[in-house]
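My structure is below; once you've seen it, I'll send some questions.
For this depiction, one protein chain was excluded, whereas all remaining protein chains were kept in their positions.
This part shows chain A:
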């Protein structure tokens, strides 16, 4: 029986420059107890559809056409009080980030009970009983105690459980989950998705799961609708769509998802979206490719991290015994050979980024040493390090905050060249910057622009160009693609692979995404709570993990490996 029927939905955002159509002619149906995935990359309009159903479009967005029918009743025109009767009671909503969707100043109990009171007209005692019941249903231990706690006392996964409990408070017929696990770690993601799935089946609730992650779609949904730039590409049972995609876009999107089973030479690009510019320069004869003689390294070990410890103070106190610390890195040792890509993988808080920062000299370790090309760099003063800093460059996770918004792109890239005085004249600096921009696929004409004019993927290209500007020997990539769409991720990872081949770079590659790590790295270290639990070469780590934690991590990651991939041409490396 159809629970929700969306027909020819059109959503517009009028502005001074005309009307932007963000969703056009989208139709789908949802039955009770069914989970429908809405998948697409950023800008596809998937969240807009979710918000439009409960009339929470941000101004000036509006439904310009089509209908939304809930259980036989059209709801697309409902406003104010009539809409409020639908929200919470008949449609529950789960937002992306559990860190921001709960009010930090109110207890979990207050936020849960007010929803029960608002949606079911319950008394205070009834509401409390119901709240306890809900917390139990979503798997929160000691619900009675937890009721009086504030959101900051919960972990991310626990918070998302609370949000789910709130969404269920009014016994809705439909739940819309907007990227419910994007902000969570893989193992927690798995638990939360499992929970949503279980609750939907048990209570016969329909669910729209909005996500960008093909793995989540494959593991959780019954049917899937693929969106691209506000239009529906195709819709059908999940397995059918993933195994035999009918539309070109779906096909290229699925093939762009990094695989964890075999290592491929290059990531398939989503050609449907954009023709990646190939304005490459001849690196071999260029300034960039000129090998400087850095000298030989012992046993090929370019970087060695030895027994490094780092702790942060969490509570200051006058007396030593009252102080509290958190051990961010716990006795970490590994080495990176010249020319290889070494991966650091782990969940949030495992200390992988902190390790990178210690190597880059942004933190000073409390114990242990870091050797670079045979020299101990962890104890050097900033002045002593300067010539070495040139050889170690870093690409940061968030391309939105790691570029200075007040500088032009050309100046951002030129800054390290000028600082280290690598070019003989200003004209040469400009020439190098232009070539770099060409080489990372942006084009030299972009140099005069500012970072805000670029998309996430383009910004990450700028970051890469900046890191390359000092002709580094060692590149630290800290989650370089985790803020990007799959299609863009494929481009950036390909670029990094090409650059490594051309320039003979050594890389430390950090990610929480196992398939990405699998594709990029030769050897991998798995981190947990600040310590390394396993180091192995990438093929054996994935096929035959030694450590319990690693095995579990590989098990819970959402993947597409169980799909037969006929019709998807993949180039595999033997």
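In this section, contacts are C-beta pairs under 8 Å (C-beta built on N, C-alpha and C of every residue); 3 or more make two chains touch, one makes a residue touch a chain; residues count from 1.
Just so we're on the same page, contacts and distances are computed from a predicted model.
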| item | value |
| --- | --- |
| Listed names "ABC transporter permease", "[acyl-carrier-protein] S-malonyltransferase", "FeS cluster assembly protein SufD" or "Glycine--tRNA ligase beta subunit", matching UniProt entry of the absent chain | "ABC transporter permease" |
| Residue among A:66, A:88 or A:180 touching the omitted chain | A:88 |
| Which of A:150, A:450 or A:549 contacts the chain that the document leaves out | A:150 |
| Selected from A:115, A:378, A:397 or A:434 as touching the chain missing from the view | A:115 |
| Residue in contact with the excluded chain [from A:23, A:166, A:499 or A:514] | A:166 |
| Among A:105, A:382 or A:427, the residue in touch with the chain that has been omitted | A:105 |
| Chain A, residues in touch with the chain not shown (by the definition above) | 54, 56, 84-89, 92-93, 95, 97, 100-106, 114-115, 118-119, 150, 152-153, 163, 166-167, 169-170, 316-318 |
